[in-house]
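Below you will find the structure I want to go over with you.
Showing just some of the chains, left in place.
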Amino acid sequence: MAAISINVSTVKPLGDRVFIKVSASEEKTAGGLYLPDTAKEKPQVGEVAAVGPGKRNDDGSFTPLEVKVGDKVLYSKYAGTDIKLGGDDYVLLSEKDILAAVS
Amino acid sequence: MAAISINVSTVKPLGDRVFIKVSASEEKTAGGLYLPDTAKEKPQVGEVAAVGPGKRNDDGSFTPLEVKVGDKVLYSKYAGTDIKLGGDDYVLLSEKDILAAVS
Amino acid sequence: MAAISINVSTVKPLGDRVFIKVSASEEKTAGGLYLPDTAKEKPQVGEVAAVGPGKRNDDGSFTPLEVKVGDKVLYSKYAGTDIKLGGDDYVLLSEKDILAAVS
């Protein structure tokens, strides 16, 4: 059985999906972001590694995305699909699950 | 592991999202707002800290938002994503969860 | 902690929302409205105190509302958000939850 070997740089999201490298997090940083442990939707921080061409319109064109490679973003922790690649955590999600760009 | 340090002024909401600083609240103020403890949707008061470009249309344009930075707003308490930043409470939510501007 | 003080006249509903002063009600009035206690949706009477600009369209325009300030309206009792302001009851709801104008 052949092993499935996938390189991070070859991941091309489809449609309005975004491929994000999950940032290491601490529960609380000095003067930084604190993500409270509540029953509400939890945000997570990551860096955009690849973006899809956008939402496909009926005429075959694409509505471009707002985020681009390199953007630091806040996204919903429970959205999308987790992927581990070479020891790092990634997530594939729709742009609508990205809450904000941060820097 | 690098700490995630995010500055309030760098948060740029996506789409129709709004970044709101939660106002300190009292249960009842003299002649002011009283938010009754019922089974119904609860409103909360906050000040708009940043706004997204608006809802993205199919042609790539944006439908602008009604609220702007500095507006005091009433929003649904159970909507959006809570974020604590430097000891203050913030919330990221869609403009449709904002009920009214107040002043 | 600063108290949140909000004046009724400063409440500006967003989108297609309407700000309504709840009318005092009696179970049955002589020749007047009787709201039966059934399992079905219950109507309530109120007076429009402020209206939003209307539903926002994709091009940034608004579809104007049918009701205006001063209209007496029947609305669904379980819709919207209750707010008490200076001892009076108000409700913030979408125009689609208003059933009829009465006078």
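Lettered A, B and C in written order, each chain numbered from 1.
Please note the rule applied: contacts are C-beta pairs under 8 Å (C-beta built on N, C-alpha and C of every residue); 3 or more make two chains touch, one makes a residue touch a chain.
Model, not experiment: these values are computed from the prediction.
Student: Beyond the 3 copies placed here, what is the full number of copies in the complex?
Tutor: Copies in the complete complex: 7.
Everything below uses one rule, namely that only the chains that are shown with their structure count from here on.
Student: Which of line, ring, star, complete or other matches the graph of chains that touch?
Tutor: If you draw each chain as a dot and join those that touch, you get an open line.
Student: When the Cα trace of chain B is superposed on that of chain C, what is the rotation angle, expressed as a multiple of 5 degrees?
Tutor: 50
Student: Is it true that over half of the residue numbers where chain A touches chain B are used by both copies, so same, or is it different?
Tutor: Counting shared over all numbers used gives less than one half: different.
Student: From the mean C-alpha coordinate of chain A to that of chain C, what's the distance rounded to whole Å?
Tutor: One centre to the other, that is 41 Å.
Student: Using CA atom averages as chain centres, what separation in Å is found between chain A and chain B?
Tutor: 23
Student: If a residue has to touch 2 or more other chains to count, which residues of chain A qualify?
Tutor: None at all.
Student: Residue numbers of chain B touching chain C in their complex, please.
Tutor: 23-26, 29-36, 38, 40-43, 45, 55, 57, 63-64, 66-67, 74, 76, 95-96, 98-103
Student: What does chain B use to touch chain A in their complex?
Tutor: Interface residues on chain B, with respect to chain A: 1-7, 10-15, 17, 19, 50, 52-53, 56-60, 78, 80-86, 92.
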